[in-house]
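One protein chain is absent from this view; the other protein chains keep their places.
Up next, chain A:
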């Protein structure tokens, strides 16, 4: 109850301040109120399923579950012990963690540009009016995105499987023997699944940006004697730059969290470790298949990874801005 009376006071105090401010019409106030009312369904859920869990995750990352009762089983009781930054020290000094970070960084550096370029090219082709029936192509490319990531991974695991895959058998018939689960190739096999799934999604972003370009620009360019190639490179490309930034950022954030593909492929290749990517490491730590286990270390992994992803995204955004300015 103290909390509610407190907030009531705060509300009154706030109201007093607002009332004292002159020049704000009732209409504005009403508009604000409607604004918040429309926001409410989102805001309430956002607080409960996003903000509160994050706060809880940060809080619990300073604890570790240990037995204190003595004896071989610790008296059958685990205590949530405050361990300061011990979990973070564990994460930062863990070789497995940095190996996982290394994998996702390599993965991102290779996979994201390839996917973005393919998406951009596809969007340009569709936008260039070379093809008729845009709708069909747009849907076709976008369709893989409609398949849940887990399902997509399962499909590809079958296609990669050396004993039952028509793909592997077909390549073998052409004299190309590929082992998609080879330690040196497996990251590429995963990148292929991601590319297949998300290229269409990114293409839609680009296509929207392309179609928002006013067509007068093309007309003006044609009058000035520009050909199709020049229009594409001099008008279209610069105009989709902000869309490209958005697509790159979303992709970087997404690939850093690489999880579905390795998790599913583990069924076929138990050599994919439980800490193959930082996100897998976090989940397996919370499930107890990596020691030290429990929510504390798992949350520490997730938080450190969020910071790394944030830093990488910021570096990219700054670099992009620098390039744009020059």
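FYI, a contact is a pair of C-beta atoms (placed from the backbone, for glycine too) under 8 Å apart; a residue touches a chain by one contact, two chains touch by 3 or more; residues count from 1.
Rule of thumb we're sticking to: contacts and distances are computed from a predicted model.
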| item | value |
| --- | --- |
| Protein name (UniProt record) of the chain left out of view, among "Response regulator receiver domain-containing protein", "Amidohydrolase family protein", "Acyl dehydratase" or "Extracellular solute-binding protein" | "Extracellular solute-binding protein" |
| Contacting the left-out chain in the complete assembly, out of A:31, A:54, A:89 or A:164 | A:164 |
| Chain not shown: contacting residue from A:91, A:290 or A:303 | A:290 |
| Interface residues of chain A (partner: the chain not displayed) | 4, 7-8, 11-12, 15, 33, 44, 65-68, 70-74, 76-78, 157-158, 161-164, 183, 267-274, 284, 286-293 |
